[in-house]
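Taking it in order: structure first as structure tokens, then the write-up.
All protein chains but one are shown in place.
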Amino acid sequence: MDKWENNRAWFLTIPVLVLVAFSAIIPLMTVVNYSVQDIFGPGQSLFVGTEMYTKILRDPRLHDALWRQFLFSGLVLLIEMPLGVLIALAMPKKGWGVSFSLVALALPLLIPWNTIGSIWIIFVRPDIGLLGAFINNVLGIPFDHTRTAGEAWITLMLMEVWHWTSLVALLAYAGLRAIPEVYYQAAKIDGASAWATFRYIQLPKMRGVLTIALLLRFMDSFLIYAEPFVLTGGGPGNATTFLSIYLVKLATGQFDLGTAGAFSLIYFVIVILLCFVFYQVLQGVGKGAKQ
Amino acid sequence: MKGKSKTIGLFIYIFLIFLPIYWMINMSLRTNADILGTLTLYPVDPTFANYIKIFTDSSWYSGYINSMIYVTMNVLISLTVALPAAYAFSRYRFMGDKQVFFWLLTNRMAPGAVFLLPFFQLYSTIGLLDTHIAVALAHCLFNVPLAVWILEGFMSGIPREIDETAFIDGYSLPRFFVTIFIPLIRSGVGVTAFFCFMFSWVELLFARTLTITNAKPIQSVMTRTISATGMDWGLLAAAGVLTIVPGALVIWFVRNHMAKGFALGRV
Amino acid sequence: MDIILDSVSKTVNGQIHINNISLKIESGATNVILGHTLAGKTSLLRLMAGLDRPTSGRILVDGRDVTGLPVRKRSVAVVYQQFVNYPSMTIYNNIASSLKMSGMKKSEIDRKVRKTAAMLHIEDLLNRLPAELSGGQQQRTAIARSLVKDAELLLLDEPLVNLDYKLREELQVELQDIFKQRKAIVVYTTTEPTEALILGGNIVVIHEGSVLQSGSTPEVYRNPATINVAQVFSDPPINLLNGTIQANTIRLANDIEIPLNSHHNILKSLPAGNYMFGLRPNHIHLSRVGEKDAEIRVKIELAEINGTETFIHVNHGDFHLVVQEYGIHPLQIGSDISIYVDPSLLFVYDEKGSLFLSPFKNGLD
Partner (left out) sequence: MSRIELNEISHSYLREPKGDTDYALKRIQSVWDDGGAYALLGPSGCGKTTLLNIISGLITPSTGRVLYGDLDVTALPPEKRNIAQVFQFPVLYDTMSVFDNLAFPLRNRHIDKNDISKRVQEVAEILDLTAFLKYKAAGLAADAKQKISLGRGLVRSDVAAILFDEPLTVIDPNLKWHLRRELKEIHEKLKLTLIYVTHDQMEALTFADKVMVMYEGEIVQIGTPQDLVENPEHTFVGYFIGSPGMNFMQCTLNGNVAQVDGAGIILDQKTADLGHKSQGKLELGIRPMHVELSSEQVKNSLPAKIKSVEDLGSYKIVTLNFADKILRAKLAEGASVPSDKAWLVFSPQWIRLYSDGRLVK
């Protein structure tokens, strides 16, 4: 039964529109305002049109940050998606094990992002960290997550996978639970192997949920700030300075509002484009899931 | 993967999840000197000094209280405004409904860094800087869209014929909404409250930037200690453990709807 | 009381669901809306109830224009196809909900609810929750709720389609008696011709959003104005054969000749030419009934037994027929038999598909 047609439904949405507009549109106007001026002191600014945009777009450090961001998000998807599905498949279907594993897996998702950074600093430091000590003393490999880009990235990826893979696992598990029992019966009767059951029943049926997980994970990793900031502060050097960290450095660091404004707008436009893809896919998937 | 190896694999993974958290708890029960001294797998002589310090030192426990205040305010605001809007999106087709629903999504995904400075300017000009309501309102940027999407997902699970039957029986929209509809989606409201609570509780950027002293949240209290020289690891670990407590307490009640919550109600 | 639809149309994002329907439906007898799935039955019902607004046209109840009126202000009751009840309320409160809203005294509500519940045999389930009940009991609750408020307009949208076949039979009989005692305008939609005939009263045959024919149910059954009506109002499907009338013989599907003699003067009086002939399955017999019956050799495709009749699917060359015969006839698939047809029982349609001659027009009945 499709929806009722009634434009008076607008009144129901007004509180949300007012509140989100206050938190989104007004600030965005200030950002646009900044991005077209050269502000060199409180009260003194000069209208410079799109100069700030061309400046930020040619900024090599932005290109590096952008490249690092895509590399990071790419790695995140490459590791977390298959691992998440694997975990979902390993989870029990009934019994007390279900609740226990759901709660255990969800735990990292509830920890404040800065605490995650703190946990991993403590865990990885060579002197006081279990992992740090284990690698340095037991394995004899000199390891310090703040020394080289490689070590920083390894630690960052470990932390990221440890923190967010559960999200993919939970979504995949929800997808698996939605598959009616008759499909598994039919597969058994047809003599399908575990692999065939996965390949031809579970995977296609999880297509919707996995697409949502993929897009959620990509969007959230694309905006990441707190965890790398706490763990490596963007260092060593700029090795782990992602888009958000670079933007915050620009905005708060050298009080360079013009470029920060331009960069903010470009960053937000990229996010909106990605969101548009997400929304179109969701509409398709939504219908698929509802059948 | 046969049954046996599946459960073993799962247990190993869950063990790896608990390990770093255990290590922090281990640290939180030891004095800084003890930590820097010998490295032991479990706290040899555990002490609650760090916790006591946090609960007695006002600069620490006030951080928790402030966080609790603005998070609760945010959850209440988000839910009250999101419920009617979600009902509109779930039940009605109206001009521009798809575009607004999409616009809300872009705000849920908005990078905090982009809004950092504008919020700072906005709240200082209207004189709300360093107040709980400022952080609560700032968090509405992503929590209200999240609430609308999740609630819309739950509401679409209820057949529209139930609404129609109520209207036919003489219920007005508000009365139907409160007496019949909300009880039907109470699990949805619970899950939405949990996720708004969580995303507001974990947020660092706005909470740190929009507060100076009397609304200063625990997160920024913790980050400040990191940059100070002579890091007190035990204290930091204890503070970290206490930030996990709220989420861990509530998770049991929403465990079956976690996926639906994270997937913005789309699963 | 009556409800009038005055050139009502409904289009939903470009698709025409209801195509300019003008109709008058009165109380006093059950009004059945018959049509295939997606013919527009539910859309029409929702327009009458005021759940949807028509894109154009007006709806009047007893002369009052109610087109824009929200459903809350209408005196209407609706029973949906899938058993809709308030999941969090007991059966008692489910039935009583409309009375409570109208501010009726508690004792009065109690009396009315118990009386209506007894009428539908659910009086001992009143303090259970809908989830604890079977499908049939849930639908009885929904029907009780719709009856208790004595609304002007009682609308039922294929209410029995999701129930077991035997349960459906019982409820059809019960509903027949219940509707008789109602003063309200009763409108009942269905896809099943037998259900339409059982409920009797008047019928409106709907096809692709427009009304093909309306009138008293037996009248429309015996004089289907067009081939479409004959097809919609017939289960098993009516047999349609194209053929010609020339020189006192009917030639069907190029190799069957039926000579017309003195008894068929009406048929003989028809102008020669091509016609489409309709033949009800129960008008074909396995044995000769009257000496003027024509015999046709056919091959059996399937014999469907339903406990009192047998529907025998046969073919003659490339056209298919269905024979409805009393009793049980487990015939062997593929065997050849003879079937007998009395030409005076043929419906005659012209090439445009409108009824030319019905066997019941000349007083056979």
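As written, the chain order gives the labels A, B and C, with residue 1 at the start of each chain.
The definition used in the following text is that a contact is a pair of C-beta atoms (placed from the backbone, for glycine too) under 8 Å apart; a residue touches a chain by one contact, two chains touch by 3 or more.
Here the structure is a predicted model, which means the values were calculated and not measured.
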{"item": "Touching partners, among the displayed chains, of the absent chain", "value": "A, C"}
{"item": "Which residue of A:F100, A:Y183 or A:F218 touches the chain not shown here", "value": "A:Y183"}
{"item": "Residue of C:L279, C:A303, C:I339 or C:L357 touching the missing chain in the full complex", "value": "C:A303"}
{"item": "Omitted-chain contact residue, chosen from C:G200, C:G215 or C:G353", "value": "C:G200"}
{"item": "Residue in contact with the excluded chain [from C:K105, C:K166 or C:K352]", "value": "C:K166"}
{"item": "Hidden-chain contact residue, picked from the options C:G14, C:G103, C:P271 or C:P330", "value": "C:P330"}
{"item": "Interface with the unshown chain - residue positions in subunit A", "value": "182-183, 185-186, 188-193, 196, 200-201, 204"}
{"item": "Residue ranges of subunit C at the interface with the undisplayed chain", "value": "36-37, 134-135, 164-167, 169, 173, 191-194, 197-198, 200, 218, 221, 236-237, 280-282, 301-309, 311, 313, 324, 326-328, 330, 333-334, 364-365"}
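What we mean here is this: only the chains that are shown with their structure count from here on.
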{"item": "Distance-maximising chain from subunit B - centres being C-alpha averages", "value": "C"}
{"item": "Computed distance of Cα centres, subunit C from subunit A, in Å", "value": "57"}
{"item": "CA centroid of subunit A to CA centroid of subunit B, Å", "value": "16"}
{"item": "Interface hub residues of subunit B, defined as touching at least two other chains", "value": "159, 161"}
{"item": "Residues within subunit C bordering two or more other chains", "value": "51"}
{"item": "Footprint of subunit A on subunit B - complex, ascending", "value": "1, 6-7, 9-10, 13-14, 16-21, 23-24, 27, 35-36, 39, 41, 77, 80-82, 84-85, 87-95, 97, 100, 102, 104-107, 109-119, 121-122, 137-138, 140-141, 144-145, 148, 159-161, 198, 201-205, 219, 222-223, 226, 233, 236-237, 239-240, 243-244, 247-248, 251-252, 255-256, 258-260, 262-264, 266-267"}
{"item": "Residues of subunit A defined as touching subunit B within the complex", "value": "1-10, 12-13, 15-17, 19-20, 22-24, 26-28, 30-31, 34, 86-87, 89-92, 97, 99, 101-115, 118-123, 127-131, 133, 162, 166-167, 170-171, 173-175, 178, 194, 208-209, 212-213, 216, 219, 222-223, 225-226, 230, 243-245, 247-248, 251-252, 257, 260-261, 264-265, 267-268, 271-272, 274-276, 278-279, 282, 285-286, 289"}
{"item": "Residue ranges of subunit C touching subunit B (in the complex, touch as defined)", "value": "49, 51, 70-72, 76-78, 80, 82, 84-89, 97-98, 101-102, 145, 149"}
